[in-house]
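First the structure, then my questions, so here it is.
With one protein chain removed, the remaining protein chains of the complex are shown where they sit.
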Amino acid sequence: MSRPPEDVLLEIKGLKTYFFTEEGVVKAIESIDILVHKSETLGLVGESGSGKSVTALSILGIVPDPPGKILEGEVIFHGQDLRKLSDADMRKIRGNQIAMIFQDPMTSLNPVFTVGDQISEAIILHQKVTKKEAREKSIKIMSLVGIPSADERVDNYPFEFSGGMRQRVMIAMALSCNPELLIADEPSTSLDVTIQAQILELLKATSEEFDMSIILITHDMGVIAEMCDRVAVMYAGFICEVGDIIIIFKSPYHPYTRGLLGAIPRPDAAREDLTIIRGAIPNLINPPSACRFHPRCDYWMEGLCDTILPSIVTIEPGHDVRCHIYTEEGKAWMQQHGEKREISTMPKKATG
Amino acid sequence: MSSETFIEKIGRQQVEKGLISSRIRTKEMKEDVVLEVINLKKFFNIPIPFETTWFMLAFVAAVVVFAFNITIGLSIMGGVVVLYFLLPNIPPFNKRPKVAHLKAVDGIDLHIRRGKIVGLVGESGCGKSTAAKTIIRLLEPTAGSVYFKGIDINRLTSVEMKEIRRHLQIVFQDPYASLNPRATAHDIIIEPFAIHGVASGDEASYKVLSLLKDVGLAPHHAYRYPHEFSGGQRQRLGIARALALEPDFIVMDEPVSNLDVSVRAAIIQLILELQHKMGLTYLFIAHDLSLVKILCDETNVMYLGKIMESGTSDEIFENMMHPYTKALISAVPIADPTKRSKKIFLTGDIPTPINPPPGCKFQTRCPLVSDICRLEEPPARWYSKSHVAYCHNIEGGEESPEAYVK
Amino acid sequence: MATVDKVDKEEFLLDEKTLREIESMKGAGQWSIVWRRIKKDKMGMLGLYIVLFLIMMALVSWILLMVDNWLTSANLLLGDPNNPASLNNLYIELWYPGMDQSNPIVLFQHPRYQFADQSTLPPSWEHPFGTDRLGQDMLSRVFFGASVSLALGFIGQMTTVIIGTVLGSLAGFYGGIIDNVLQRVIEVLYSMPGFILMIFIIVLFEDVQIPGGKYAVVIVFFSLIGWGGTALIIRSNFFSLKEQDFVEAERALGASDMRIIFRHILPNSLAPLIIIITLGIAGVIFTFAALAFFGFGDPNAISWGDDLNKWQNNLLDYPWMPMFPALFIFFTVLGFNLLGDSLRDALDPRLKD
Partner (left out) sequence: MSLKGYIVKRVIYIVPVMLGITLMNFTLINVSPGDPVIVRLGLLHCETPECYNSAYNREAIEMGLLDNDMYTVPWFERYIDFVNDLLHFDLGRSWYNTQAGVGIPISQLISERMVYTITLNVLSFIFSLLLATAIGVVSATRQNSIWDRSLTIAMLLGYSMPLFWLAKLIMLLSYSLFNFTGVVSKDAFKTPLIFNPNFYKYLILPTLALTLGGLVFMARLVRSQLLEILRQDYVTTAKAKGLDNRAVIYKHAFRNGLLPIVTIIGSSLPGLLSGSVMVESVFGWPGLGTLFLEGALFRDYPLMMATNTIFPLLFLVARLLTDITYVFIDPRIKY
């Protein structure tokens, strides 16, 4: 299922971001490799504290500094490394070619400016148009994202909008310069189900219309299943598993992916089908050694998982897993200890 | 603890105080019904600051009258009082209403049987949490009654209520906010024993430790502070506190919606396990429909302070009738990429519940809306003994559940 | 199907010994976190040291003055009757065996003792802070002034904080008419510049005789008008805390109002109270110094402000006279401000977790 290299829009290689706080160094992102193809929707799923949002900020180069710092890695967009660009060049890409929407529409809009001001700000910045043209363009884009009577509401302040409408304003702002890549950081988490469905539908429709790639960050497997073409599962600063959505949901290879899928109520599951991952999400100041999932993993190979970081294993083109069950070291360990570690393809009953 | 039930105890207390026993309203209830909520309403008054202006105008006017040497015989207080009451009746000043009613809960009925998990679902701002708090009388209802084992708890005095509170408990949504940050786990869980004088000293500490064990925490957690626990562990503490007095009925106010996916499943397991072990009854409030579907025996769908549809979970999820329920269920994202469903999109957002228009609450977003919806409250339509939906424009059904009793 | 946490659900025995052991394992409370944060903050520690040093100084000087008063009132005269400098001066002499007893090293002099022919001396080894026009040793004046200045700050702030906390918590918890009345009163009190109101009151009540001298009157009125700020902060704190889920949980358990106020809400309002007290003491010391500076203090008291008032016009010719009291006022205020700022950062709940 892999696509030709010229189809690649964004490639992240070995990204590493730490936060240097009073309490200690928060190792938010240890090593991340992601590919985003043209006009595809990539889901980035993980629980709170797994480093999803930091990944997004790192791509745009707006990690709050201090305390955050990107230590290593490349962010290759259209063949150029964004991290090597000057600040001024980077600003031309931000909001223009790569746009971002945030989790909480209540706090991500500046309360003292009208939404029209805030949308046209980006247009004026990147497209060298007059104020009046920018305003007209913002009205157009606001009605495009489904804000009724946009020509009146353009002069309203954010507090006069409801949560769903504010998220639409955020989307309008992100779309205003026809970006090639949209990073949507939990765009629907703080919204109600009915509004969430509207917003997700809007994202889907606009991505088709603008031929735009989306990185959709969320913790909700349901949203991923509805929206994405490919999915990357993140845990504590690492990507555990990347692959095509159908494959991942049908036969996850990583124990964490499996646990995550088992922990959510599936459409046809019963009470007994809920499985749990024991333990809690680790503190990233002092994370577990090597594979950070090993203390919670049912397949923990003692002496291996906690000492050597598993390398990325390609199961098939486009489906990568970072787990010792599939590495050479892991196979050697299993042979040596005479224990077999295998992931049953799917939590029970889910398919039948 | 004596063997007398709290109903007897309350009765005895009343006799001791020489109160008329009819002060408490009781109701014949079937043996297996734990809680019955009848037409419960909770309105909040939002005062409009104009009232202060009246006061100030009255004050200023009275003082001015007084300062320029009164001959009409008004005293300063008299001036204030008279003007304060007069001004709202004088045309320029009586234009604005004194208060706005926020109808958080606008007449709901619930019928909760022993050992069942009853779900209450709805979007944010529909009054779920207010309903929960009003049911266990953390808020005083505006109208309606809540019968717990046949006793109308809203008629009880605070002393009698304290007795009832041992049997009605609540678990809150935010596990961090619901624990006193300056108390250890031990202090938090021993609190119910201290309040009710059930146990003290080592006996209480022993009970605390066994409660911790029951909810899956280790004894060494006892002297930690809330901030040292993870989210899931905090919620376990909250559950332990609710369990301390061995209640019959627990309101679960979105107990897992603030937790991470992997932890969420563990808490749900715990809740179910405890129900098995202790024979508890839950009112489970949630906005996550897929959770309600697998967890609850009965489901009530709420919208803007009113129940839209209720029935057993199977009836609601397989055979929903109300347009709102249909839209709500279709909007839930399904964690299966092969089953991307066609959705029913509701237009617009949830309106505010302040001074709502007459008629059906759902009229502003309903795909089936007709003229009658804007005038009259929708009638009940029964589709089985337990399945009821409130809508003008749905087909079939009977006008009362009696049709199915046979 | 996996069951509830295997790791967490270890079996345990509950005998006496285990119970005691668990009790001894009490976790680190929030205060230890706060203390750790202050220790990390260099400026905060500097403030703490300044404050501790000043408190020590105030205590020692207060005890010495007490003993001196007691000896004088009991007519017990110690020392060499021929040498007035040593009469009743318990606190001045460094003396070691074999030393000439009639000529000890004088560290602190009685603050009211006037050295004959030694007025307006600039700082020297004998008088490190110089002497004033009356021939009093400035170092001794400054040393003994500490007790009055700090006591005024502490007492003034504590009384206002207590009044403010009581009224603020009542208004915040019960709201309604109590809250309304309190707000109106605070509005009136707050519209008067406090310093000007204090001058007004001091002038009006100059002749009141109550035990404790003029400053006692000042303190009484200061506490009567100064509680507004504390009350407002505590009130808003109560307003937000009483809506919190943990208070609701207490209600659901059947706890009484008093139990909720005193065992749950008040302990959680400690952080703002501590900040108010620390920063407030600096403010009160400053206010009293200012009052004294403009001549509304007690000219008979030994305090920094009054010395400053007395010698303020000598700044150009004998700068050491007003300079040292002013310097000590400055350091006191600085110490409390440093400590208060550091406490504010350390107690900030947003930094938790």
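Things worth noting here:
As written, the chains take the letters A, B and C, and residue 1 is the first residue of each chain.
Here is the rule we go by: a residue touches a chain if its C-beta (ideal position, glycine included) is under 8 Å from a C-beta of that chain, and two chains touch if they have at least 3 such contacts.
Predicted, not measured: the structure shown is a model, and the values here were computed from it.
Within the complete assembly, A:111 is the residue of A:79, A:111 or A:338 that touches the hidden chain.
Across C:173, C:293 or C:320, the residue that sits in touch with the chain not pictured is C:293. Although one chain is hidden here, its contacts on subunit C can still be listed: residues 43, 184, 187-188, 190-197, 199-201, 203-208, 282, 286, 289-290, 293-296, 308, 312, 315-316, 319, 322, 326, 329-330, 333-334, 337-338, 341.
For subunit A, the residues in touch with the chain missing from this view are 57, 60, 62, 64, 66, 87-88, 91-96, 99-100, 102, 104, 107-114, 121-122, 125-126, 157, 159, 170, 173.
Definition applied: only the chains that are shown with their structure count from here on.
Overall, the chain located most centrally, as judged by its C-alpha mean against the mean of all protein C-alpha atoms, is B.
Chain centres here are Cα averages; for subunit A and subunit C they lie 53 Å apart.
Distance between chain centres (mean CA atoms), subunit A to subunit B: 36 Å.
Among the residues of subunit A, those touching two or more other chains are numbered 275-276, 278.
Within subunit B, contacts with two or more other chains are made by residues 233, 266, 269.
Touching subunit B in their complex are the following residues of subunit A: 47-48, 162-165, 192-198, 200-201, 219-226, 228, 245-246, 249, 259-267, 269-271, 273-278, 280-281, 296. Across the interface of their complex, subunit C is touched by residues 133, 136, 138, 161-162, 165-166, 168-170, 172-174, 177-184, 191-192, 195-196, 202, 205-206, 209-210, 213, 216-220, 222-225, 227-228, 233, 238, 241, 245, 266, 269-270, 273 of subunit B. Against subunit B, in their complex, subunit C makes its touches with residues 3-5, 8-10, 12, 14, 16, 18-19, 22-23, 25-30, 244-246, 248-255, 259, 264, 267-268, 270, 349, 352-353.
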